[in-house]
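Just one protein chain is left out here, and the rest sit where they should.
Labels A, B and C are assigned to the chains in the order they are written; within every chain, residues are numbered from 1.
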Amino acid sequence: MEKVRIGLIGTGYIGRCHAIAYAQASTVFSLKGEIVREMVAEVNPEVAKQQAALLGFKRSTGDWRELVADPDIDVVDICAPNFLHKEMALEAIRHGKHVYSEKPLALDVADAEEMTRAAEAAGVKTLVGFNYMKNPTSQLAKEIIARGEIGEVVHFYGTHNEDYLASPNTPLDWHCQRALAGLGALGDLGAHIVNMAHFLVGNISEVSGDMLTVIKQRPDPKDPSRLREVENEDQASALLRFTNGAHGVIETSRIACGSKMGLTYVVTGTKGTLRYTQERMAELELYIHDDPAGRQGFKTILTGPAHPDYASFCISAGHGIGFNDQKTVEIRDLINGIAANDRMWPDFAEGLQVSKVLEAIAVSALERRWMPV
Amino acid sequence: MEKVRIGLIGTGYIGRCHAIAYAQASTVFSLKGEIVREMVAEVNPEVAKQQAALLGFKRSTGDWRELVADPDIDVVDICAPNFLHKEMALEAIRHGKHVYSEKPLALDVADAEEMTRAAEAAGVKTLVGFNYMKNPTSQLAKEIIARGEIGEVVHFYGTHNEDYLASPNTPLDWHCQRALAGLGALGDLGAHIVNMAHFLVGNISEVSGDMLTVIKQRPDPKDPSRLREVENEDQASALLRFTNGAHGVIETSRIACGSKMGLTYVVTGTKGTLRYTQERMAELELYIHDDPAGRQGFKTILTGPAHPDYASFCISAGHGIGFNDQKTVEIRDLINGIAANDRMWPDFAEGLQVSKVLEAIAVSALERRWMPV
Amino acid sequence: MEKVRIGLIGTGYIGRCHAIAYAQASTVFSLKGEIVREMVAEVNPEVAKQQAALLGFKRSTGDWRELVADPDIDVVDICAPNFLHKEMALEAIRHGKHVYSEKPLALDVADAEEMTRAAEAAGVKTLVGFNYMKNPTSQLAKEIIARGEIGEVVHFYGTHNEDYLASPNTPLDWHCQRALAGLGALGDLGAHIVNMAHFLVGNISEVSGDMLTVIKQRPDPKDPSRLREVENEDQASALLRFTNGAHGVIETSRIACGSKMGLTYVVTGTKGTLRYTQERMAELELYIHDDPAGRQGFKTILTGPAHPDYASFCISAGHGIGFNDQKTVEIRDLINGIAANDRMWPDFAEGLQVSKVLEAIAVSALERRWMPV
Partner (left out) sequence: MEKVRIGLIGTGYIGRCHAIAYAQASTVFSLKGEIVREMVAEVNPEVAKQQAALLGFKRSTGDWRELVADPDIDVVDICAPNFLHKEMALEAIRHGKHVYSEKPLALDVADAEEMTRAAEAAGVKTLVGFNYMKNPTSQLAKEIIARGEIGEVVHFYGTHNEDYLASPNTPLDWHCQRALAGLGALGDLGAHIVNMAHFLVGNISEVSGDMLTVIKQRPDPKDPSRLREVENEDQASALLRFTNGAHGVIETSRIACGSKMGLTYVVTGTKGTLRYTQERMAELELYIHDDPAGRQGFKTILTGPAHPDYASFCISAGHGIGFNDQKTVEIRDLINGIAANDRMWPDFAEGLQVSKVLEAIAVSALERRWMPV
């Protein structure tokens, strides 16, 4: 079986998630390639070494450029800060590596476009880490829509709300700086719900957006007595028009008190409706309009082995998969995509499409007018 | 105790709801005036007579003009079709009657303005039947916001979705005709959620709206083989800016499969969040950001005697009040407003304000630009 | 139309609930008899007079014996304290009155038996106020079971938990005294869930019970520094065997922190399951085992006009009826039962059957063995 040798850049929050998924993926799935946890890069070579040991990787480096140039790496997995995605991806592509990047693909559309074109020109494969769409429950939602069980989609409402910056005392960090993060809630969280809208309904053609920076200044992390400017939005909302004629709304916030993993959607069709919240990631609510009178209602389906990918984790329904397991499905797609040329999606082209929607929302909000995507 | 003599015009769906509320109001509340169910008007005098007997009214008439002119009527209660509200209200005001009108106040802003000005000029009291804000649970929401328990409101998301026209086979009726209904989902349902937004957050200054008529033709009720044009929107969405700086979104639909009483809201503040759905009208979810670490979460408060107006119905928490009971609270406000000059709200001025928002959304949707209210 | 003249004894918590229901019943339903709110009895004649005025009754008395003897009374409605039910009912029956009594019918089986026999001998009609089974949602549950939609019932789990005595500082009142209340949680709350079990599943033949008085002493209401003995159980549980072969469990508590209206049931059949909680009294959850693979789940049915009695309150689904509305359905049954000889259930015989089950549980708990009912 073909080996797929992974070079992981960054071992913070999401890098660890990738590492856990690499660790379990070949036990969960019958993969078409062999995962080799080859090398870890971290800025500090000592940290890199420790993390490699902890996360089960063979080698480590303090220089990501060494990793992307290494001949024994097949896939460069970018879990570094967002502002570095572009440079790393381009350099990896230049060395002919496949690239697996965390979202958002880049800080703006121009960068995402450059990365996408470079990957296409080089003929390398790409994947972007929009992991929530890999949850069997959302795959089930997709299946129900694709089969026409709720008719034609006429409306989509989606959110990705969290509250990690709800407290005004939380110091300013990279999330709040345009040079490091690009957009605020839209880039960090909104990217997921736009991808989910694409996945479930299709592409978005026009938007009318609005944004608000509620907490305009935050303490400097180095000197809390000093306040620094927050440079991007805490929350955003947008009216959407899809290319297939459906209308919709998405919202995102990083200060939505009480939302811990508030990726939610309601997809309304001509024959039924789906409702979902990621905080109950094992449940999909389905309403079918043609159910008999007096027996209509939203049915709470617990994800189980009858649904996509679930049975690989557990053969009993309702037992539940977790956050890291979604990433494991994504890594299955990565390995099978590279080893057996299976479809890998969401690729850079989708990452670019998401960026276009986000940027259109932001421009629309600033210019106060509808924008085409 | 002063008598408050009621003349009820219209005994359909909502007229019966009023009648049930009149029947129980003086048993539920210690009113400041005595309700006299004086007269019912229906187009058909025979029906009027039967309904008067059934609903406990003394007299009946087949001519609403007779009712509004009757010297023994203090309040004209308009439960007639929407397109008649204006004429009836103006005529009632001309006879110096107080006017209690169902929502929407009128088919457009111009009419609502005329009615409001006429009532002000005549010095009569007015009330509009936005009953959902009378639910103790939503009054509790208001109380929590007013006391600052969730801090400053930064975001409002509200819907009023139902599915009464979800089936394309449902024949065209007055709801779908501009001359009879004015707006579609916005006028019939959206009026409630705009009023709720006003009640909970404050006035709206600007909107960017979008609308869609999904089912463009429906069977003619007289000849189902013939299709007739649907003249107004099935669903609408709008970005909102409130005068106090909060942002928001409202949505409404009459084809939202599965939504039976989908008036919902999420009010996000700087210190907490409220969530509500009218389908669970006895529950309010409250999140307080400053709860201790590890003990944070949305608390489901069951409405009870500690909350506004509930104890008049039942002294035990969680036992629940129903749809008609909301109207009973409204009628308490009506009677006490007229007999003792207590505050009556939402009055025509609020009905007008709601109309302005709805019309701004509709115009915004057609012209595809932000509109001031 | 025949008049049904009501004499109401007691205007406390539940007496007011009856009064509200009398007030609205003829507006809600097309009754087969005319309700006449004839007379109110209260110990204090002044209170009686005030309450009669407030609750819309014509006359009042400070002596319930006068009421039960009054020739212009057809139905004696007993909302007096439990320990008086027997004497009042027997006296009313002696005067040939129909009797409508609140639950529990009596303090023990012997009394309930005597009352039931007396009513049968006198040929008067009886009704006991187990109002929760009148909720359209529980009537729907009954309908689903009766039609075989969940197959044969194999298990019933039911609770009626509240928390009105959860605080050890709440002073001792009549609930805690055997001479006034008989049993504790079992008599006050358990009666409802036993009746519900009868209604939904059928009669109970054997029980194994357990009881606990958690808070053994409470402050004397007159002298809080003095503690007095609690004489009956705070909570109880019982294994059940039904005559039809199903097994079950019921539980009840008056100290179940957080349960405000914790009447709940889960009815498991060979082909499906029903779940219900009175705190969400408009929702019934239905699972059908034969639903297609991958589309199984509990469906949340919102009560609506397709279900028993709902449409009389409102013609739109999901709009909700309240606690007092259940009593209104009960009063519809009372009036139609007396005026038109419609079936009146739960009658005294059912009240007696409930008492037998409760007493069997209590004896079983004390003797620590299974007891036949």
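Definition applied: contacts are C-beta pairs under 8 Å (C-beta built on N, C-alpha and C of every residue); 3 or more make two chains touch, one makes a residue touch a chain.
The structure presented is a predicted model; accordingly, all values stated were derived computationally and were not measured.
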Selected residue (touches chain absent from view) among C:F199, C:Y287 or C:Y310: C:Y287
Contact residue for the chain not shown (choose from C:S167, C:N244 or C:N341): C:S167
Omitted-chain contact residue, chosen from C:F29, C:F199, C:Y276 or C:F298: C:F298
Hidden partner interface residues of subunit C, rising order: 150, 154-155, 157, 163, 166-168, 208-210, 212, 214-215, 234-235, 237-239, 241, 247-249, 251, 253, 255-259, 268-273, 287, 289, 296-298, 368-370
Interface with the unshown chain - residue positions in subunit A: 13, 16-17, 19-20, 22-24, 26-28, 30, 54-56, 162, 164, 260-261, 278-283, 302, 304, 313-325
Missing-partner contacts on subunit B, residue numbers: 140, 286, 291, 293-302, 304, 306-307
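Just so it is clear, only the chains that are shown with their structure count from here on.
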Interface composition of copies subunit A and subunit B: same or different, split at half: same
Distance from the mean Cα position of subunit C to that of subunit A, given in whole angstrom: 54
Inter-centroid spacing, subunit C versus subunit B (mean Cα positions, whole Å): 35
Two or more partner chains touched - positions in subunit C: 302, 304
